[in-house]
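A single protein chain has been removed from this complex, and every other one stays in its place.
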Amino acid sequence: MWVEDKAKPESNRRTVGMRQHFVNGLVYCTGDMMHFSQYMEDKAFIFQLFEWSMRGVARVILANNPLSGVLILGALVWASPWQALLGTLGLLTSTLTAVIIGQDSEEVSGGLHGFNGMLVSLLMGVCSSAGDWYWWLLLPVFLGGATSTFLYSGLAPLLDKWDLPVAVFPFNMVILLYLACTGSSNPYYPHHPATPLGELESNASQLSLTQLLQGVPLGVGQIYACEDLGPSVLILGATLLYSPLLGSHALLGSGAGTLAGLSVSVRHGALYSGLSGFNGALGCMAVGGLFFTFNWRTHLFSIASAFLSSYADIALSNLLGTVGLPACSWAATLTATLMLLLTGRSLSAYRIPTGRVMAPEQNIRCHSQWAARETTDSTDV
Amino acid sequence: MWVEDKAKPESNRRTVGMRQHFVNGLVYCTGDMMHFSQYMEDKAFIFQLFEWSMRGVARVILANNPLSGVLILGALVWASPWQALLGTLGLLTSTLTAVIIGQDSEEVSGGLHGFNGMLVSLLMGVCSSAGDWYWWLLLPVFLGGATSTFLYSGLAPLLDKWDLPVAVFPFNMVILLYLACTGSSNPYYPHHPATPLGELESNASQLSLTQLLQGVPLGVGQIYACEDLGPSVLILGATLLYSPLLGSHALLGSGAGTLAGLSVSVRHGALYSGLSGFNGALGCMAVGGLFFTFNWRTHLFSIASAFLSSYADIALSNLLGTVGLPACSWAATLTATLMLLLTGRSLSAYRIPTGRVMAPEQNIRCHSQWAARETTDSTDV
Partner (left out) sequence: MWVEDKAKPESNRRTVGMRQHFVNGLVYCTGDMMHFSQYMEDKAFIFQLFEWSMRGVARVILANNPLSGVLILGALVWASPWQALLGTLGLLTSTLTAVIIGQDSEEVSGGLHGFNGMLVSLLMGVCSSAGDWYWWLLLPVFLGGATSTFLYSGLAPLLDKWDLPVAVFPFNMVILLYLACTGSSNPYYPHHPATPLGELESNASQLSLTQLLQGVPLGVGQIYACEDLGPSVLILGATLLYSPLLGSHALLGSGAGTLAGLSVSVRHGALYSGLSGFNGALGCMAVGGLFFTFNWRTHLFSIASAFLSSYADIALSNLLGTVGLPACSWAATLTATLMLLLTGRSLSAYRIPTGRVMAPEQNIRCHSQWAARETTDSTDV
C-alpha cells in the first residue's frame, strides 16, 4: 500500500489528501461532538445558547449533535417556515425557563431542556385550525414551552429511582392538556380533532404500493410532525450523520410500524403519511443502539420494540381518538421505558446507564473497554 | 414610648391592656395551635376526637387549626345544614376508621385522616340529584369515608419515597369511583352529570364584571363545594385566621384561575360560581408559603402554580366531562405534587420537608433559624 501511494502522481496524492481531510471532517462532525462543546465553553452566551438549542433540536430524534440539529431545522424551514418559527420559539422558551428556574447547567447545555418545548410548539402549530401566521398562538407556545420544562424537572426525580430517562413524557402530557383544555371548537384556539388510526373508511380504495413505501421515510419525518418527503429525507440524513446505526434503525422501525398498521388494517391515509410508522421508529431507535450496546440480541429486541410501539400506538390512538385527541408518541415512550426496565438477562446485560449514553458507535467501543477493564479487575482480584 | 404610656389616663391604659389581651388571644388562636393539642392530651376521648375533627375540617383548605375548623363548619351549616351533616359524618367515619385499623396516632390527632372523608361526603351530597335529606345517601357516605382512609393509608408509603404528602388524592379517587359506579341514572343513587368547563353556551350573554369579581371569593368557598357568597367569605376569614399569608394566596390563586378561565373562554356559569377558580386557589396556597418558605421567588412560583392548576383543571374537566364526571381537585393536587418534585434550585432550595411543614409565618421563622444554625455549623467545621 505504502509503495503504491508513493508511486502515485502529484494530482492523485492531493485527491487522497482531500479525501483524508473530508473523512477527518466527517468523523469530526459525527457522534456526540463533545469536543465542540469544549470548544464553545468560553464563547459568548448567545453562541452557547445556539449550540444548546441545536442539540435540543436533534434530541427529538434521540441524536445529540448540533450539526444534525442545524440540518433538521433547515428541513423544518423547508417544510413550513411558520412551523419552524414556532418550534424555535418553543425550544428557546423551555431552554431559558430551565436557566431561570436553576436547572443543572450540564443538562441545559446538553439540550435536554429544549426538545420537549420544541415538540409541544410544533404540535400546537400542526393541530391548530386557525391557519399559518396566527400570532395569538405564540401565547400557548410560550406557556407550553415553560410548562414542559417544569414537567421535565418534576418527572426527573420520579424516574430517577429506576435510572430511567424523562424522554418525551413532558411533551406528551403538555400537548394533551393543551388540546383538552382548548377543545376543538374554541373561539380563540380552535384545532382539528384527531382521527383514530383504526377508523373505518367509507371509500377504501386499492392499496398503493408506492405510497406505502413513501410512508416509511415519511415516518421518520413525522417525529417532527413533518409530512413532506423532501424534508423527511433530510431529517433522516441528519440522523445518519449523527450515527448510521441510529438512522438505519429509524428506517427499520418505521417499516415495522407500517407492517403492524397493515396487519390490523389502519386507515390508508395513516400508512401513506407515515403516522403509523413514527412510533415504531422511535421505539426501534431507543433499543437498537442508544440505551443498549448494539449486537444481534439487542437488534432483535429493537424489532420487537418497534412492533410493540406500533401496536400500542394504534390502541392508544383509537382510545384517545374517541375524545378527539392524538396519541402523540406515548406508545414509543412507554415501550422504550418498559424495555429499559426489563429484567431478562438477554437484554439487561447490555443496558447502558442513563448517564453514560452516547452515540451508538461510541457505546459499542466504550462497552468493550468496560468489559476488558472488568475482566482485568476480576483477574487482579 | 414608655414615658408617653405612663402619662396616659387610667381609662386609656385599660384600653391598651385590653388591646394587648386581644392581640395575645389572637396570637394564641392563629397558626398551628400546637399548645392547644398539648392542653387536650389528657382530656376525655370525645373532646380529643372533637379537636382532631376540627383540625380535619381545616385541613381541606391546607390549614391546621381547630378554631378555623369550627368557623368553616359554621359556614357549611349556614350554607346547607344537610351538607354540613354529611360532611361531619364522612369526617367522623374516616377518622374512626383510621383509629380502628391502627394508623399512626400522631397522624390521626393532626386531622390527617379526616379531610378526605369529609370532602368525599360533601361531594356526594352536592352531586346527588335525590334532593336534601335523602337518608339512603348515608350508606355511601360511610363506605366512602372508610375507603378514603384505606386509600390514604395505602398511598402514603408510595408517595413517601419522594417525601410527598398524600394530600387529597384519596378524595379524588373515591369520588370518581363512586360517581362512575352509580352512574347518573342509578335508581338508588342518581346524580347530576358534570358539565365540562369548556362547553359552548347557546345563549352566551355579555360578561358581567360584578359576578366575575364575586367569583373570586366564591372560588375559595368552592374548595368545600359551597356556592354561597356569605359562607365563602367566612371560610376565607377562617383561613386568614390560621395564616394571613395562606388566605391571601387563596384569593390570589382564585383570581388567577378566573383569568385562566377567561383566556380560553370557559362557560360563564363556571366563572361566576368560582368553579374555575378553586383549583388555582389550592395550587397557589400549596406553593406560596405552605410547602416552601415564603419569599419573592416562591411567590412567583405560586402564581405559576395557580395558572398551571387552572389550565390543567379546564383540560381535565373537558376530558372527564365526556363521561359525565367532574374534575374535582385533581389538577391542583397533581400540580402541587409536581412543584414539590421540581429540581430547579430556585424553588427546591426553599422546600420544607413534609414532616416539618407548619403555618407559613412559622415556616419563615424556622427557616431563618435553620439557616443560621447551618451557617454556624459550617463555620465550626
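So that you can tell them apart, the chains are marked A and B in the order they are listed, and the count of residues begins at 1 in each.
Quick note on the criterion: a residue touches a chain if its C-beta (ideal position, glycine included) is under 8 Å from a C-beta of that chain, and two chains touch if they have at least 3 such contacts.
These figures come from a predicted structure and were not determined experimentally.
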Touching residue (missing chain; options B:A180, B:L200 or B:A349): B:A180
Option from B:S53, B:N116, B:S153 or B:Q222 whose C-beta touches the chain left out: B:S153
Residues in chain A touching the chain absent from view: 161-162, 198, 200, 263-265, 304, 307-308, 311-312, 314-316, 318-319, 322, 337-339, 341-347
For chain B, residues in touch with the removed chain: 98, 100-104, 139, 143, 146-147, 150-151, 153-158, 161, 176-178, 180-183, 185-189, 323
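Everything below uses one rule, namely that only the chains that are shown with their structure count from here on.
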Inter-chain centre distance, chain A versus chain B - centres from mean C-alpha coordinates, in Å: 42
